[in-house]
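Only a single protein chain was left out; the remaining protein chains are all shown in position.
Lettered A and B in written order, each chain numbered from 1.
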Amino acid sequence: MKLIRAIAGMLGVMLLAASGVTLAQQPPLRIGFGMSLTGPLAGNGKAALISMEIWRDDVNAKGGILGRKVEFVHYDDQTSPATVPGIYTKLLDVDKVDLIVSGYGTNVIAPAMPIVMQRNLCFMTLFGLNVNSKFGYDRYFQIMPAGPEPSMDWSQGYFNVAMTLSPKPKTVALVGADAEYPAMALEGARAHAKRLGLKVVYDKTYPPNTVDFSPIVRAIQATNPDFVYLASYPPDSAGMVRAVNEVGLKTGMFGGGLVGTQFAALKTQLGPLLNGMVNYEAYAPDVSKKFPFLEQFLAKYQARAVKEGVDPLGFYLPPYAYAMMQVLEQTIKAVGSLDQAKLAAHMHKAEFDTYVGKVRFAKNGEWAMPRMLTVQYQGIAGNDAEQWKQPGHVTVLYPIDYRTGMVKAPYYGSKK
Amino acid sequence: MSNRAFALVAFVIALAIVAASQLVHNEYFFSAAYTVLQFVILATAWNILGGYTGYVNFGSAAFFAVGAYSTVFLYKAFQPPLIVMILTGTLVAGMLGLGLGYLTLRLRGVFFAIASLAMAVVLFTFVVNWDYVGGARGAYILQPREVPFGFPRYIHLLYAAMVLMAAFALVVARAIETSTLGRGLAAIRDDELAAECSGVPTLRLKIFSAAVSGALMGMAGTTFPYYLSYIEPSSAFGLSYAVNSIAMPLIGGMLSWPGPLIGAVLLGTIQQLVQVTVSSAWNLLIVGVLLVAFVTLAPNGIMGWVDAWRRRKH
Partner (left out) sequence: MEISTALLGNAIIAGLLLGGFYAAVSVGISISFGMLDVVNIAHPAFILLGSYIAYIVNDTMGFDPIVVSVAVSPLFFMLGMALYRVYYLCFEKRGQESLRGLAFFFGVLFITEVTLVLIFGVDYRMVQTAYSETTLRLGVLDFPLRLVVPFLVSLAMVVGVQLFLTHTFFGRAVLAVAQDQLALRLMGINPYKVKERAFALSIATAGVAGAFLIVIQPVQPSIGRDFIGLAFAVCVLGGMGSVWGTLLGAFVLGFAESFTATFFGPSWAPAVSFGLLLATLAFRPSGLLGR
């Protein structure tokens, strides 16, 4: 019985494979990927997909790449690692796509690596923190501007700004969620603390489904840290910000690596509660002059986003999802073919002009220079989204060439 | 057919399937089949305690994850061959089943069910805090470059391992079902008090059943880290394992060994198809609706229909 079933299954799959063949004049250039359309990171996944589709439409309007129309083949990875091997083997062996890119986040990038490495493919990835350090793959590329040593570079800006406080801080509290990204970010923060000779007076994590964050904030307050570094995901980012305001945390500087405040949802929900906090952003209207063309992309993105119910601002993932595809486009055109080895070699040596500025990759595929912005929120009044589209609500503190002002300390006093 | 004969037939069929699969060049088949086979093992294992003995285990994910994490632990410690990892994971999960059974099977069935849920949370918290296996950050398990037994790719080896393990699980289930032990379990399922009064050593049988069930569920998880190359607690303890391991035997039929197999292959294949066609939130909805529909309308599952049809013919 089992054998018959197995054969039937195989026949079914072969039929599926056969049905995937399309014939055209110049065959379309098919790019395959998994994307989080459901699950915890669905909001970002959908935003990224919109940006990539805008790119595809822009490119096809100009005649495609190498005379071929660009097409996407994508599946929902549900933000779950378990679906990834199935999705990528299907894309490669059944759908036979020409090129692949990753989904969003370490959770779905890592499981694809063995498949990619076995076939020696060039792999452009979207916002995974330090995945390649484990695999050491020379055809891996990452569009997140974390820097060549992501786990350290991620909190570099924050610690740099903290050391400009006066008096110079001597103690730091580290806190974060029990999850992969915060654990990695905290590891980097610990290294910075050691490097700068700071005493770590609090270093604990909390489970992601914590209901009440006040005991945690109180415990942190009891250690009287000179500043606090927090690495969290959207639900606990919101919870911690609320708890910090509720308890009235008194410290020199608060913030660090909170995921979530980059999106409109949390910006509007928390509103003035964000004042005084220092966090990372990928983009702010205050530095729009440094990124020409980005405004017109954002206008296109925002129009679609509102219709589809995703992040209406698009300051975080969308510009980078677009830039990632621009890098691929320029590489394919420069190389003139889809030879994976040549594509990878070109991406390692060239500098690319994209909507997020000049992009250059280090040997391990990460960015040669970190470029996440460290900002301080200020002057936020009320809970509307429109105010965020205007400059004046964040002060960019780092990197130096993007700086628009200095940090206001201490945290509690700077909320006025 | 005696158990020995059945085991031989199962083993031969398994080898034939593995050999035939070498004709398939499409790697997607192996990825999808791996997941379906995982569920065959989980469903069969769950059914030993659930269908045969009548005790619902909500913590299947915990046993599965224990199997997976014991592999991670051994990988980080000294990287033994895969077979050692499989045996160890199975043993550890079996001991967990033994322990849980010993603690709670003296009480009513519902307490065991709740305790299995609670145990899953405790284990999850423990793993999240255990830095050696990566904790919340997860662990990377790199597939070896050299694939033993001459398979072209590592996924082929994993697939072969799963086919053999599935055959093994089915043999064990059938052996239990047709033995005196199995009749004792059925007596417990039908009326525990009466069984106890008739001299069935209920506590001993229940604990044994829990241990075997747990061991096989752990066995299903032992190769998972290699399949994904990256494992972190939330995906290892995922709820889909708990729900599917209950839904599949229920739909296929809980009273005998073909039931979980049918349920797993059917439901597993449907889920794989849905994953690459429509949106996957519907995936879980389908499982839930099927579960409720079958449990209310067709309590004996598909095998129940088959039996009723066979009876009508005579």
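Keep this in mind: contacts are C-beta pairs under 8 Å (C-beta built on N, C-alpha and C of every residue); 3 or more make two chains touch, one makes a residue touch a chain.
Predicted model, so just to flag it, every value in this text is computed and none were measured.
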Chain not shown, its touching partners among those shown: A, B
Option from B:A19, B:V84, B:A194 or B:V292 whose C-beta touches the chain left out: B:V292
Among B:L107, B:C197 or B:A308, residue touching the chain not depicted: B:L107
Sole contact to the chain not displayed, among A:S51, A:N130, A:Q156 or A:T205: A:T205
Which residue of A:T223, A:Q340, A:Q387 or A:T404 touches the chain not shown here: A:T223
Omitted-chain contact residue, chosen from A:L66, A:L165, A:A191 or A:V247: A:V247
Absent chain, residues of subunit B that touch it: 50, 54-56, 58, 103-104, 107, 109-111, 113-115, 117-119, 121-122, 124-126, 128-129, 239, 243, 246-247, 250, 281-282, 284-285, 287-289, 291-292, 295-296, 299
Residue numbers in subunit A that touch the chain omitted from display: 38-40, 42-43, 178, 202, 204-207, 209-212, 214-216, 218-219, 222-223, 234-235, 238-239, 242, 245-247, 265, 269, 273, 309
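In this section, only the chains that are shown with their structure count from here on.
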Chain centre separation in whole Å, for subunit B relative to subunit A (CA means): 36
Of all residues in subunit B, those that touch subunit A in their complex: 13, 16-17, 20-21, 24-35, 125, 128-129, 135-138, 140, 142-143, 153-155, 227-232, 234-235, 238, 261, 265, 269, 272, 275-276, 279-281
Residue ranges of subunit A touching subunit B (in the complex, touch as defined): 2-3, 5-7, 9-10, 13-14, 17, 37-38, 75-76, 78, 80-87, 89-90, 92-94, 106-107, 110-111, 113-115, 118, 134-135, 177-180, 182-184, 187, 205, 207
